[in-house]
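After the structure tokens below, expect a handful of questions from me.
A single protein chain has been omitted from the complex, and every remaining protein chain is retained in its original position.
Up next, subunit A:
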Amino acid sequence: MATEAPTSGEYIVHHLTHMNSTGHKQAAVIDWSVWNLDTLFFSILLGVVTLFFLIRAANKATSGVPGRFQAAVEILFEMVADQAKGIVHSAESRKFVAPVALTVFVWIFLMNSMDFLPVDLLPRIWAAITGDSHAYLRVVPTADLNGTLGMSIGVLLICLYYNVKIKGFSGWVHELFTAPFGGHPLLYPVNFLMQMIEFLAKTISHGMRLFGNMYAGELIFMLIALLGGTATVFGFLGHIVAGSIWAVFHILIVALQAFIFMMLTLVYIGQAHESH
């Protein structure tokens, strides 16, 4: 518990600081020796929850009349399988790609859903456990650029793998230099540059899109909490009204962003299968 009330700025900055392996805010923009323990904890925890539910559903899956839980998982499964079938045309690739899409969707959905917990709930509990009122904790792994870029780079690696697998290494290199503008030697550098920009843009935008949405959503929850923190009638009512509206709207964002991430995963992998 804070002994003295923090200012608005301090409150926001505190909430946006990760609990990392150094114990204080990361100084450099990029520092590969630092680990964000909170992001890791919650993403792995939710990954385990994801797998727990999916494996439970998979083990209970029968060809008989499905129960509600099984039916729900099957609806999800069919949705992902249909999308995968429409975008990735190789049945062999789908054996891996479709499960990736399902995992990504459920996992990201759960990680995004951490936003629905009151912004102060877990940080306060953590502060009480550690006894340190300034203990940092961020509970939404997808509001951490490391989390989302980690996944989008994973998708990039899968794309590179399928590029080589489908077209052969020489075929892919050939494509890198001859597409999209044509096979003239003068165009080789332009093509290659274009391809590199494309891969970079795809991956960065893939991760940034999810991160940006969840980061902004989290920030707005904090601002709404600050409104309530003014401890006035206006602030209290404002907190309730704005908090409710934003939470309801955020349900859409949570599901939509998980869906978009999954769809883009499929689209990018599908593109890796197509020759220019």
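We take it that a contact is a pair of C-beta atoms (placed from the backbone, for glycine too) under 8 Å apart; a residue touches a chain by one contact, two chains touch by 3 or more; residues count from 1.
One rule holds for everything that comes next: contacts and distances are computed from a predicted model.
UniProt records the chain missing from this view under the protein name "ATP synthase subunit b", selected from "Ferredoxin", "ABC transporter substrate-binding protein", "Benzoyl-CoA 2,3-dioxygenase component B" or "ATP synthase subunit b". Checked against the hidden chain, the listed residues A:74, A:120 or A:175 yield one contact partner: A:74.
Here one chain is not drawn; of A:83, A:146 or A:213, the residue touching it is A:146. Checked against the hidden chain, the listed residues A:107, A:136 or A:162 yield one contact partner: A:107. Not every partner is drawn; the one left out touches subunit A at residues 20, 26, 28-36, 39-40, 43-44, 47, 50-51, 54-55, 57-59, 61-64, 66, 73-74, 77-78, 81, 95-96, 98-100, 102-104, 107, 141, 144-147, 149-151, 153-154, 157, 215.
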